[in-house]
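With one protein chain withheld, the remaining protein chains of the complex are depicted in position.
== chain A ==
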Amino acid sequence: MTRAEAAPAAPARAAKRRSGQWAAWAFLAPVVIYLIAFYAYPLYRNLDLSLRHYTVRSFVQGDAPFSGLDNYRTVVDNATFWPEFLHTVAFTGVSLVFQFSIGMALAVFFAQNFRLSATLRALFLVPWLLPLIVSASTWSWMLNSDSGVVNFALRSVGIDPVNWLTSPSWALTSVIIANVWIGIPFNLVVLYSGLQSIPSEIYEAAALDGANGWQRFWRVTFPLLRPVSAITLLLGLVYTLKVFDIIWIMTKGGPTDASTTFATWSYKLSFGTLVPQFGPGAAVGNLLIIMALIFGLLYIRMQRKQVS
């Protein structure tokens, strides 16, 4: 801005300064408007929704009474809160562990640049390129209890078929499997590019010191990939916490609530029944934001520590 060159008041300069300020605001406006219209306002609305007692009537007339944390209390006191919290944690945790470890293994594998490795790597990206509705519908069809190809395969090798999507004990596992499959490419790509930035001299030095492959991975690759791994995991966590489409398409969160996470629960409350419950729905959504925020702050703290 123009502050630095602001000098004692000659009228012409003051006018110039004023116009300079206008220009500065004009340049700033698009970003500020964008931030307010697409980030601040929706967040504020969501918070506002969760703090008022909405019925369909008060939603239309806009006179919903302020009810403090009542919606949050309703949500937490709900018998399904803790099971669904556990589903969310299990879904996110297990998905992340498998996505990351398989992605890492594949990245290390492809880093060796053998013939056809580029082609194979491209093939691994397919799950990422498919629209989620396509992959989720395909999984849903493959895991169908009666006509699914997975149960057909199990039956042909003499194993009892499993009700993947319709048994309370398997539904969550099934959606996790599908989500892991969808998440591997992302981890693979980011970790692979991280691997490219590790100088090969370090590996040579390690080899000269007599380190075997396993030691090279744990002593060289893994520590040097730590910053990349951290951001991969954080992004993965945010993506996975809010996964909705896969679960909704495959199981609708069912049977009963066996595969419902906070994301699907929030949707179900707000839009899944004939009478929308916007208040509790927004409350669950905000809980999700808080969960993501906690891990975001943890990440920033970790990064600061690393720098210092």
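Rule of thumb we're sticking to: a residue touches a chain if its C-beta (ideal position, glycine included) is under 8 Å from a C-beta of that chain, and two chains touch if they have at least 3 such contacts; residues count from 1.
Keep this in mind: contacts and distances are computed from a predicted model.
Of the candidate names "ABC transporter substrate-binding protein", "Rhodanese domain-containing protein", "Sarcosine oxidase subunit gamma" or "Carbon-phosphorus lyase", which one corresponds to the UniProt protein name of the undepicted chain?
"ABC transporter substrate-binding protein"
Using the document's definition of touch, tell me which of A:Q61, A:N113 or A:S308 contacts the absent chain.
A:Q61
In the complete complex, the non-displayed chain touches which residues of chain A?
Chain A touches the missing chain through residues 21-22, 25-26, 29, 32-33, 36-37, 55-57, 59-62, 140, 144-147, 163, 165-168, 251-258, 271-276.
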